[in-house]
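Please read the structure below before turning to the comments.
A protein chain is absent from this complex, but the other protein chains hold their places.
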Amino acid sequence: MFEQIFENVRGKSPLVHCITNYVTVNDCANMLLACGGSPIMADDPEDAVEITGICGGLVINIGTLNQRTILAMLAAGKRAGELGHPVVLDPVGAGASALRTDTALKILEEVKPAVIRGNISEMKTLALGSGTTRGVDADVADRVTEDNLEGAASFAREFARRTGAVIAVTGAIDIVADGERAFCIRNGRPEMSSITGTGCQLSALTAAFVTANQDRLLEASAAAVCAMGLCGEIAHGRMTGMDGNASCRNYIIDAMYRLTPAELEKGAKYEVR
Amino acid sequence: MFEQIFENVRGKSPLVHCITNYVTVNDCANMLLACGGSPIMADDPEDAVEITGICGGLVINIGTLNQRTILAMLAAGKRAGELGHPVVLDPVGAGASALRTDTALKILEEVKPAVIRGNISEMKTLALGSGTTRGVDADVADRVTEDNLEGAASFAREFARRTGAVIAVTGAIDIVADGERAFCIRNGRPEMSSITGTGCQLSALTAAFVTANQDRLLEASAAAVCAMGLCGEIAHGRMTGMDGNASCRNYIIDAMYRLTPAELEKGAKYEVR
Partner (left out) sequence: MFEQIFENVRGKSPLVHCITNYVTVNDCANMLLACGGSPIMADDPEDAVEITGICGGLVINIGTLNQRTILAMLAAGKRAGELGHPVVLDPVGAGASALRTDTALKILEEVKPAVIRGNISEMKTLALGSGTTRGVDADVADRVTEDNLEGAASFAREFARRTGAVIAVTGAIDIVADGERAFCIRNGRPEMSSITGTGCQLSALTAAFVTANQDRLLEASAAAVCAMGLCGEIAHGRMTGMDGNASCRNYIIDAMYRLTPAELEKGAKYEVR
């Protein structure tokens, strides 16, 4: 199934509008190109609405939000809704400041994203309307482990039911759920958390996958998460004794550029709960 | 000829003010350093005017324009004109939104760039006052091929005549023209379009080349285009079976860092029409 989903990405070359933070934006653009998509960035409110109109999907990442870009996020998000384009929300740092939490909640309400992708702390913040986040990383107390996996999957399904969005909670074990089913995914490498922007890149990637597979949002999101983790594994396997997080960052994007749909199908490690 | 032009860049180390998009700005800075130039970025209107005053050239790239940076582009562009500094305009996404098209046309009129560098769709938009662009990429219908090369060269010469700028239309075949002559350039690799920002880097590079060679704007622009393409070829030759667009991005900049003026002279592939 993931093979066909990834073939659709490569074949349709979805144009994805990214309103995203300036920390990791270059990696997001190269990741989109690596998977077969095409990126365009616009965050002036006037420009953003029009650019959304020529794209197939939109990712809204609040990592370095400001008053101007918040307007662009909301305006472009609503335009995407009118056009039936899938929107992926990445609530970076929700819970770390009121502006981030409030903005993420407002986007959730006014834009109705197709997918929300974040770490467990950000997701709990959105689900509960409050929470703790250690900056842009998940709080240790929140982390998804084998012991609390069932509870986390249940949380994701429930949050998906309430929002109507696919919920992608990523961490050591990733959970991608709609209201009925949760993919529990075990691809990836711990080193990925030492690279800035692997989460942002995954959100952009997810936007490409769902844009090219709008009839299968859950499976497309799960495929994107597996693909990202798999590329982390491939990158790790390539590291020499002198390589660190900078080279690994490049290798992950390289791996996506080389990854074939058949390799994704074969390398994806998940169970559905 | 290109040898001397590149020697001037390395020898004079031109300081180039970049008002450029935040997606590819880091690569533009490293590309400028790689060629022997020096970058400085300033996009606050007040700051931009003063920074232009201490530089030798200016590149205006509208890739992530907003209302504030548009003011900086116009103000710095006019200041550069007063000082006789060459300005390179990169009309990223002209044709994709009214704000981009209008801003590019306004800069064209008020700043009088020395060079305009873009893909064929962006250039047609500027020349005709309208056009179609697929986001930041050229529309397939517009692409320059061996079959329509003569027409494209003629378009570039004509647009150069009207604007007084050197016109650099880049794609599979690149055309760099003034009102009289068109360099048709066949350096480069198709993989370069899978790397975000190769066009932006080329615009920054062109600014360094023309700043160091103000008496030969056409030849300096053509030399920059050849140099970029040649570095793409060198980078491609270095790629392993695991490398993708991220590593290739690094290799292109590396290649510019290593490229000698004599190698550019020897590796440049062009004809003049």
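Order of writing sets the chain letters: A and B. Residues in each chain are counted from 1.
Keep in mind that, in the parts below, contacts are C-beta pairs under 8 Å (C-beta built on N, C-alpha and C of every residue); 3 or more make two chains touch, one makes a residue touch a chain.
What you see is a predicted model; the values in this text were computed from it and never measured.
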Among A:S154, A:T196 or A:Q214, contact with the omitted chain is made only by A:T196
Among A:G37, A:G63, A:G199 or A:G232, which one touches the chain that has been omitted from the display? A:G63
Since one chain isn't shown, list which residues of chain B touch it in the complete complex. 15, 22, 25-26, 29-30, 33-34, 38-44, 46-47, 50-51, 54-55, 68, 234, 238, 249-258
Residue-wise, where is chain A in contact with the chain that is not depicted? 21-24, 26-27, 63-67, 93, 96-100, 134-137, 194-197, 241-247, 249-250
